[in-house]
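For subunit A:
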Amino acid sequence: MKILTGNDLVTGDVIWWTGDGWSRHLEHAVDVDGQGEAIAAREEAARHVNTPYVIQAEMTGEGPRPAHIKDRIRAVGPTVRPDLGLKPADPTIGDWVI
Partner candidate 1 sequence: MYQYDEYDQAIVDARVEEFRDQVRRRLSGEMTEDQFKPLRLMNGLYLQLHAYMLRVAIPYGTLSGKQMHMLAHIARKYDKDYGHFTTRQNLQYNWIKLADAPDILAELATVEMHAIQTSGNCIRNISSDQYAGAAADEIEDPRPWAELLRQWSTFHPEFSYLPRKFKIAVIGSEEDRAAVRLHDIGLQIHRNDAGETGFRVFVGGGMGRTPMIAPVIRDFLPKADFLSYMEACLRVYNRYGRRDNLYKARIKILVHEIGADEYRRQVEEEFLHTRTLGLDAPQAEFDRIAAHFAPPAFESGLSDEIDRSDPDFALWLDQQVVAHKVPGYAIVNISLKPTGGIPGDASSAQIDLMADLGETYSFDELRVTHAQNIVLPHVRKSDLYAIWQKLDAAGLATPNLDLVGDIIACPGLDYCSLANARSIPLAQKISERFGEIGRQRDLGELKLKISGCINACGHHHAGHIGILGVDRKGEENYQLSFGGSGAEDASLAKIIGPGFSEDGVVDAIEKAVNVYTALRTDGERFIDTYRRVGEAPFKEAIYG
Partner candidate 2 sequence: MGDLIRFRDDETHEEPAVTLDAFLGQSNATAVRLEPTDDPRALIPHLSRLSLIEVSFPKFRDGRGYSIGSILREAGYAGELRAAGDVLVDQIGPMRRCGFDAFLSDAEIDRDVLDKLLSLHAHVYQKTVDGRAPVWARRHG
C-alpha cells in the first residue's frame, strides 16, 4: 500500500494522512493509491503539512508498517529513547521498528 506522511509545520510532529486529515498515529494512515502526490501538493499548499512524501507500507494486524526503517522510527520515536516516543509503555516497540 502507499501512505502519505510529513511533518506538522508548526510543531514538527510526524503526521500521517488519514483520508480526511492528519494524525500523529500511524495506525490511522490510509492507502492513498495513486493520489498521494496530488493530496501532498494540496495539503502542503494549505499548510496542513510540511515536506510531505509518499512511502511504501504493508498492512499488518497492527496497522500499516512502513517498508523502510527510517519511517518506522519516525512513527514511534528514537529507538534509544523509547520513553520519549509515541508508545513509551510498549515493550515490544523496539522489535516492531527493527
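Operating definition for what follows: a residue touches a chain if its C-beta (ideal position, glycine included) is under 8 Å from a C-beta of that chain, and two chains touch if they have at least 3 such contacts; residues count from 1.
Regarding candidate selection, all candidates are chains of the complex that A comes from, given by their letters.
Treat the numbers as computed from the prediction; the structure is a model and nothing was measured.
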*From 1 or 2, the one in contact with subunit A within this complex*: 1
*Interface residues, subunit A side, partner candidate 1 - complex*: 7, 9-14, 44, 47, 50-51, 67-70, 73-74, 77-81, 84
